[in-house]
Structures are given as structure tokens and as C-alpha cells.
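Before I ask anything, let me first share the structure, which is written out below as C-alpha cells.
The excerpt is restricted to a subset of chains, each kept in its original location.
Chain lettering (A, B and C) follows the sequence in which the chains are written, and residue indices restart at 1 in each chain.
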Amino acid sequence: MAETGASARKLTMDDIRAAAERLKNWGRWGAEDEVGTLNYTRPEDIVAATRLVQKGKVISLALPYDHRGPQGGKTKYPALGRFNPVHLMMRTGTDAYSGVLDSRKIRSADDVIMMPTQCGTQWDGLGHIFYGNHMWNGYDCRTVTSAGAQKCGIEKTKDRMVGRGVLLDIPRMLGMERLPDAFAVTNEMLGRAEKHFGVEVRRGDFLLVRTGQMEAMLAANTWDGYSGGDAPGLAFETLDWLHAKQVAAIATDTWGAEVRPNETDEANQPWHWISIPVMGLTVGEIFDLGELARECAEDKRYEFLFVAPALPVTGAVASPVNPLAIK
Amino acid sequence: MAETGASARKLTMDDIRAAAERLKNWGRWGAEDEVGTLNYTRPEDIVAATRLVQKGKVISLALPYDHRGPQGGKTKYPALGRFNPVHLMMRTGTDAYSGVLDSRKIRSADDVIMMPTQCGTQWDGLGHIFYGNHMWNGYDCRTVTSAGAQKCGIEKTKDRMVGRGVLLDIPRMLGMERLPDAFAVTNEMLGRAEKHFGVEVRRGDFLLVRTGQMEAMLAANTWDGYSGGDAPGLAFETLDWLHAKQVAAIATDTWGAEVRPNETDEANQPWHWISIPVMGLTVGEIFDLGELARECAEDKRYEFLFVAPALPVTGAVASPVNPLAIK
Amino acid sequence: MAETGASARKLTMDDIRAAAERLKNWGRWGAEDEVGTLNYTRPEDIVAATRLVQKGKVISLALPYDHRGPQGGKTKYPALGRFNPVHLMMRTGTDAYSGVLDSRKIRSADDVIMMPTQCGTQWDGLGHIFYGNHMWNGYDCRTVTSAGAQKCGIEKTKDRMVGRGVLLDIPRMLGMERLPDAFAVTNEMLGRAEKHFGVEVRRGDFLLVRTGQMEAMLAANTWDGYSGGDAPGLAFETLDWLHAKQVAAIATDTWGAEVRPNETDEANQPWHWISIPVMGLTVGEIFDLGELARECAEDKRYEFLFVAPALPVTGAVASPVNPLAIK
């Protein structure tokens, strides 16, 4: 049990309710706040984070957005309706070659993208999950209508996603290629990883937790089992650790951040029930942490400047993103 | 004439061809290169740019992506078919409130975005414009098909859009609220602006040129005349200036970067004919430079860390972007 | 007053509630029914309708679906978010010409359409409007979620839209080019039109009412004021007439069937409040009745075979349609 990190017993709704009471940040940044723990990052943290840049190396943590994305896979669970990006052209080089653009006196290509905001590398915004009839900061869930999120839309974060990034590479610490499905990353492991990699997670940080699942998928050239399937991930108890650490945001290389199957039968994604609406924690998912992990292992520095601006789509509950780690 | 910056005579196709010969960068970074002038930015430039951050202030240069975007306006020119973002929900807080999600044991919202990549704040990638039957670096324009750009897709830039940003605020220099339509920003003005604002544009920089047109539109609460319409913008001759300066990329607060009506009747957007396919210059458009301009005027520092990662949409010829200036 | 057809006083919510009680068809076709008044059309009506075909002439009542559609216009009212069809290609003849398809050993073109189901010529399905917390036949409105209409989806009508069509051409009867905005078509006018054109509306018919507004728009080459704007249309009292006549469905050449400004300030589209959810009446809108009207005027026959199959999009609350009148 200890080795896999699984908790000793299944969680109940009482556990979830207790966590909600214990970890609730509503009102902490005022009744009008819409960005939650992103408030932890102060200007001085941003200045300090820029000084971590020593090599001028930029590492993108985004998967390509295309029809080969992770929504193509099959799992044993019901689908959520998300699909891979559909990219279509409005004008092409073949149009140009064919001469049909020349009446416009310019030869150009144009394109269109259609995608669920959570189809690939993404930020879950604070409008994404509800706790009962409420969302972050106690807003009524009915403020997220078919017309979008009138509160906590992702556009509210547009100048917020900059700070110190820290990578905790759990499988590397454990000498594993990847964490297996159902492996829960515990508070003990997170603390051990800080010591192991010589990096302390601090207030306002953007914490990246690697499980290795994505790289295994990419190596196997299949997404079957990834999106919505079983996965390694954060234990429910990490909510307390993240709360105490006062991180700005967290991201993982998995579809859903938390361990699956979940630690309870009474809720789906119980960690999400608390992290997003109760704590106000922005969550990144489907981050490609492979190159960054190799780079950190090589230079032994697990901290870096992190810049991952969401697209300010008005009223969106999430956003595709090209997160950058700059070393 | 001097006051408006317009050139003395209309350009001809011979002028355009001569510029193409004079400014062609094909092969400069090898036969396989797909990112052009972004190569000018070296790792040491990135490190140095991070040291420009003194206040920890992040300024987003993106317009909101929504149905109130700039594609809604009318002009006297034929439309390009671009439309404002369409944002639709797959699950909502009203679904949650209605209880219809509870069988899933989680209350969540999900959404979808559909948009032309160039409907709002955007990077034009090197697959966007063709010169004759060729694109950047001499690639055949037929590599941009209905299936997307097989060469020079925007995803090739995914770890490139980081460096020193410089703002040249032309209307402020001239004591104007905004530059009027048809006002051409000349080389002389760019050079004068460097001196006026005490900032030198250097190799590998990301140059932002403000015209004030966007803020005027926002103040007037209409986009009529903006997208595809007449506008202030870069004179054709600035191609030489940018070439000599070796900038990594350039962006403006207008729809199309260059002055409109164009300086010629023989080509549409002649500056684009050269900048993107011949020079390999990535171009940003519809950047909201208002807040940044005010901030720079206040602290008198017109350089900053600039981070503007494109979404790596495979084969896309452009990308929406949330560009950040960090001071 | 009599000339314009407007009622003598504004309607109140009490009038609407009284109409709901008076005209409610819930349960008439059983507790499981999802198609409402389409049940009025019996097989023998269909057989009889086919015998109306004498010339073998087919008239399409659909507007083209494209970017020049009626959603482009401006009105003084808030927009609903509908947009004109977006048609994009996945493969083209220019790709073919450029040779880039030849590795597939076939030269073909493919395309994609994205559109609101109500952006052009359309059927409003019975999931489109709610009366309080209920929809047609008393179903809970919460059966229409972000996942679509679990009850009364348009797909339930897939073999229903066939029968006798009748055109009542009100402006022609009145010697007018078109009915002006705010002109209410009354029961008296409908009855007079039957006599004028020598055609009786009967149980199970598909009734088409022409106002001439669309043809005026097409002639003026603008849609400003059309979608969601003021318009001629059916008076609220026609609900009783249609109920008594037991029509299967009704369609008009306007955006919203009923007269606008509406006959009340207390509800928006009060006729819709009753027709769709209370009576179970399927409603067609944005039908192009110009050619049909000319044809009927010429041959003096205002009845015909009507075939207008909705696309069976599962869970849709409406459908684009190419309705055919066959004479």
C-alpha cells in the first residue's frame, strides 16, 4: 500500500465535505475575486523568477494540437464529448498555385481552428467545476450558462500566468520510467521529492508534477486509456499539502491530475471537487513534461521561469495553452 | 507629404521585385529552416531580456476573444471570410443546478471554441503569405494544402516567442492621440522614435509599433473600418529598416501592420509580399498596445521581457496568442 | 387599427395564461408523444396530397445557406448569437490541380458546414420553446440540456414532414407588395384569404403564410432589420384559428412568424410561448415563398404536395431544411 501511495480506505462524502470546510478559500481575496490562488504570486516573485533564467533555453510543455491528440483514445469509462482539434483552411497555397487568388492581388493562406478548450494541453479555469450549487468564491453556479461563464472566465487570468515554476519528477525519484495507473502521489512523496531534487515549493509557485504517463503513451503511439481512463495522479490528501504550500497553480502530464480510479466511489474526481471551486486552484492538465524533465535531470535545476498565458476567451471555463519553461 | 509619411510616388511591381531581391533571407539559416528571423534571437538575448523585469508587472497585449471582436466591422473592401470567435458550452453551471449532471458524480462545465486563427490578436506564421509560387525559404507554396501547412506551420515556433520587447509609440512621439488612416510610418520615424524614447532596436528583438488605431476603435465602440479597412501602418520602406535591424518579429495594433490604402495599386498588402515569405519575418497583428503604452510612458522604459507563445496547432498558418510584456 | 391588423390593446400575462389553458394539447396523442400537431396528418392525407401534383414542378422554399444569409443584419434588439453558415473545405479542386492529392489515387473535394440550426430556412422543433418549466406534452424543460434535447428532438419528426401544403398570400390579397413591419395578420384575414384564393385550410395541412418581407429584403440586398427585428406576422389570436383548423405545422417568410413589435410588453414572442410548447405546433421560419407565390398566382392553385424533411440531428431543437412545394 505505502509503495503505491494508495490510501488505506475509500474516501466518503464526509471526507470530501470535511476537506471543503478545512480548505475553503472563499473570500480570502475579497468577495469580487475571480482568480483564486493565482493571487499568491506577487510581483517580487515574478522578478525573482526571471532571475532563474541562466541558459536562455525555452521549453514548450504543449502537445501539438491536431487530429492525433489525446481525445482519440478509448477507455472503459463514458466519454465526455471532447474531440481532437479540427483545423480547416480558408485559403491555401494550392489555391495560390492554381492562380485563383490573384484577383485579390495577394497570395495568402488562412485557417480556422475548432476545439474543446480541454482537448489538449490546457488550463482548467475556476468556472470548470462546481461544489454543490457554487463555484469559486461562492459564486452561484448559474453564472455559468450556455452563454459562458459570467464569473471566473479564463480571461480573468490573462496577465496572471507568470512566476516561478518547479518540477517534481516523481518517477525519476522512484527510479521508475513512469508511475503505473492507480498510483497515488502522496504528500510524503511530494515532500521527499523536494529534498531529493533540492528544490522547495513556495508560496506563489507554479508546481508541475510529472508521472511519466504521457511519455509512455507517446512512446506506445496510442492514447487508448489516457483521456478519462485510469492514471497515476495526485492523492486526495495532496489538497492539504498544496493548501499549506500556497501554490499559485498546479499542472501534471495526465488527463485529470488526480489518481484514477479515484479514491472513492461516491464522487467522480473528488480532488477536483475541492481544488478548483473550494480552494480556487487553477489546474493544468495534459502538460508534456518529458523534455523539461530531461533538461532538469541534466542541469540538476528543478526551478525555472514559467510563463503560460491562457487565451482570453471571454467566458471560457478553460483554455488551450502553450506553457513555457524558461531556464 | 512628410507629415503623413506617405511616399512620393506609387510603388510598382518593379519596386516589389527589387525589394524581394534585396531582402531575401532564403537559405540564411539553412535549407531546412522554417522559422526565419526568429533565429535572430539567441539564448543570451533571452537571458538579458529577463533582466529587464524590474517591477514584476505583467501586461497582456491580447484583445478578448469573443463575439464583440474586430471581425464584426464593415469596410468598403471585400471581406476575407474571417469571423469572430464562436464559444459554445458542452456542459454548464445551469446543467449542474438543474441536477442533470449528478449521475456523473461531478458537476463541471466544458466548452468549445471555434475561430479563424487570425480573427483577433494573432501571429502570422511563415505559411501565411506566398511570393509567387514560393513561401519562406523557397518552399513550394503547394506544401500549404487543405490539410494544412506541411512546411512552416506555426507549431514550429512553439519555443521561439521569447525575447526582448521594444515599444515604439509613434503617435505619442508626434503628440497625437492616434495616427490617422493612410498615415505611413517611415524609417525616419522609427529611427526618431528610438532616440525619442531612449531605446535602441537590436538584433533579435520583438518590435511593437503603436499607431493608436485600436484604442480609438475601442473608445468609439465600433470596429467598422478596422479589419481590412484603411489604417495607419508601416511604410513599404520599413522592410529595409527591419532587415537591417535584424528584428525577430514585429507586431502592431492594427489589422494588417502596413499602411492602408497601400502604397501601390499593383499589389494588395505589398509589405506582406516581402516580409513574411521573402524575409521570413513573423508578424503580429491586432495587438492591444494601449496599457503597455501608458505603462511605458509612465516609467519611461520602452523595453521589457516579451513572451508570446503561439498555440502549436499543427499545420496552422497563424495562431491566436496572448502576448505578455513583463516589466 | 383594422387596416394594420393590430389588436386594440396590449396583451397581458393573463391573456397568455388563458390561451395556454384554452389551447393546451398535452396528452392529446398520449403521454409519450414528441411530435405534437404533426400527428394531425394521416396517411390518407398524404396520399391525397400527392394527387395535387399536376405539372411535376418542384419549387424549393429554402434560402441558400451561406455567409450572405439573414444573420448578417443589424437590428435595434439584442442579438441571439446566431451566425451565418460557415462552409469550409477539407480538400479542393485546387489541391487536385496542384497534384497534392495524387498519392491518394483519387482527386476529390470534401467540405464541412457549421451553422446554427436556426440561421436560415428552418423548422423550430418542439424542444425550442418552454412554457414555464415545461415543454411540449408537459415534459420537464430540464430534458433539454447542454447534451441536447432528450425529449422532442427534431429527429423524432424525420418521417413526418409530408402532406398537403397551402399558401395564404396575404399581401397579394391586399394588393400590397409586402406587409409592413408591425402588421399583424388576423384570423379574419386568414379566413378571407381562404375565400379569396379558393382554398380551405384543413386538418393536417402544412400552412404557409406569406408576408412579402423576405422578398423585400432580397430586393433591397440587405438583411438589416430582418433577424430579430420588427416584422409583419401572425397575430396572437391566430393561435386559436390554427388550433381550430388543426394544422400540422405552419411556416412564414419572416424570421419569427409572429408580428413584431409583439402585441405585449410582458413577454417576448408571446405567440411562441403557446404555439410550440402548449399546442405542440412545429413552426417553419425564413421560408422563401417568393417563387411559390408567383407560381400560385399564375396557376391559381394554392394547394400542393409539401415535403420538407428535417435533418435528423439527434437532440436538436431545430433543423435547417430545404422545403419543397411540388405542383
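The working rule: contacts are C-beta pairs under 8 Å (C-beta built on N, C-alpha and C of every residue); 3 or more make two chains touch, one makes a residue touch a chain.
Not measured: the values here are computed from a predicted model.
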> For this file, in which 3 copies are placed, how many copies does the full complex count?
Replying inline: 4
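Operating definition for what follows: only the chains that are shown with their structure count from here on.
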> When you check each chain against chain A and chain B, which touch both of them?
Replying inline: C
> Expressed in ° and rounded to a multiple of 5, what is the rotation angle of the C-alpha superposition of chain B on chain C?
Replying inline: 180
> Is the contact between copies chain A and chain C built from the same residues on both sides or from different ones, judged by whether over half of the numbers are shared?
Replying inline: same
>> On a C-alpha centroid basis, what's the spacing between chain A and chain B, in Å?
In response: 28
>> Rounded to a whole Å, what is the gap between the Cα centroids of chain A and chain C?
In response: 45
> Counting only residues that touch at least 2 other chains, which ones in chain B make the list?
Replying inline: 81, 89-90, 92, 114, 142, 145-147
> Which of the residues in chain C end up touching chain B in this complex?
Replying inline: 67, 79, 81, 83, 86, 89-92, 95, 98-100, 114, 142, 145-147
> Which positions of chain A touch chain B when the two form their complex?
Replying inline: 42-47, 50-51, 53-60, 62-66, 68, 78, 80-82, 85, 87-90, 92-94, 96-97, 104-118, 127-133, 135, 140-149, 155, 158-160, 162, 266-269, 272-273, 305, 307, 309-318, 320-324, 326
